[in-house]
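As structure tokens, the structure follows; a few thoughts come after it.
Every protein chain but one is kept in place in this view of the complex.
Presenting subunit A:
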Amino acid sequence: MSSISIRNVRKAYGKREVVHGVDLEFADGAFVVILGPSGCGKSTLLRMIAGLEEITAGEIRIGDKVVNRLEPRERGCAMVFQNYALYPHMSVAGNIGYALRVAGVPKAERERRVAEVARVVGLENYLSRRPGELSGGQRQRVAMGRAIVREPKVFLFDEPLSNLDAKLRVQMRAEIRRLHKRLAATSVFVTHDQVEAMTLADTLVVMNGGRVEQVGAPAEVYHRPRTRFVGAFIGAPAMNFIDGTMAADSFTFDGRRVAVEWPFARAHAGRPVALGVRPEQVELVAADSPGALPATVDFVEELGAGRVVYTDIDGLPFAVTLSEETDLAPGERVGLKLLPQSLHFFDGETGLRLGLAESVETSRAAVAAA
């Protein structure tokens, strides 16, 4: 069990830098999920923790030990790979027990521990099978068993569920959660799937282009995205954005005006600002309701439990989710009523969330007081 501390870590392949100075602190026993689009450097970061990639600059500590120069085996990490990377010529027992065999653990103890781990991951009846004779989910379990058996201080997962079908993925997600509860080892889980990230994480790290965009609890990241990128990346359907200009008591774009109750509006008046609205925080009203933005329905997506209405405001796409049934037809005119206290404002140039320094409570309180 160990905390992980990453200080100003960079990675360059040749001249091309792909991780640009990352600072992170993971508490002992935390379940950290690193989320980001493909190619943002999450695997690279994970592999630097594991010791599979050299660290170009900066420092990584596991526990209180700097591990920059340590071999993978000396770091006390276990890793689960995306394609499982099982040894095809070894049985399930052989795969799970390989690390113990390498470490010279006597046969009797090895067998005992392999059997125990097999029970934990539900493979006790498959110990003599080869990986080729297992289903995807079972292979996944072998990979987990192989990681568990060494009783590592740190678990590293690189998109371990992305090769599974949707249903199995949900199931394995729950199992990973359960396993983490039981073993309580610090876990770092890399994924590009936001649902996976939201459901698994104690701490969520959102990365983009080799940088950390935000670190926080999943709910916090969802409700208070620190950058426009995070707002857009998390949540489905994605957050709607309108680029415009701030005024003292309103937001204007394209000759339209949206009244806002935002304590910092005055401070940013006259500046280019992007307004972000989650599709679930918009009400559909009659087209001519006062204060509503008029829009045209493009199409409606039925999701069973809810539906997404894709509209456009004179060419600007804008999605709205509804929980109730609707008989809206394409081409129909509707009004969009943005809930004033659920608007997000981002700097038009830097994409940074505005009013960040002030806490949610102050702004909420200000809204309530207004």
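The criterion applied here is as follows: a residue touches a chain if its C-beta (ideal position, glycine included) is under 8 Å from a C-beta of that chain, and two chains touch if they have at least 3 such contacts; residues count from 1.
Following the convention adopted for this analysis, contacts and distances are computed from a predicted model.
Q: So which of "Cytochrome bd-I ubiquinol oxidase subunit 1 apoprotein", "Xanthine dehydrogenase family protein subunit M", "RNA polymerase sigma factor" or "sn-glycerol-3-phosphate transport system permease protein UgpE" is the UniProt name of the chain that got left out?
A: The correct option from "Cytochrome bd-I ubiquinol oxidase subunit 1 apoprotein", "Xanthine dehydrogenase family protein subunit M", "RNA polymerase sigma factor" or "sn-glycerol-3-phosphate transport system permease protein UgpE" is "sn-glycerol-3-phosphate transport system permease protein UgpE", the UniProt name of the unshown chain.
Q: Decide which residue listed in A:79, A:188 or A:246 touches the omitted chain of the complex.
A: Here the residue in touch with the unshown chain is A:79.
Q: In the whole complex, not just what's shown, which of A:14, A:106, A:132 or A:255 touches the removed chain?
A: A:132
Q: Looking at the full complex, which residue from A:34, A:50 or A:67 touches the chain that isn't shown here?
A: The missing chain is touched by A:50.
Q: For subunit A, which residues touch the unseen chain?
A: Looking at subunit A, the ones touching the missing chain are residues 50-52, 71-73, 77-79, 81-83, 85-89, 98-99, 102-103, 132, 146, 150.
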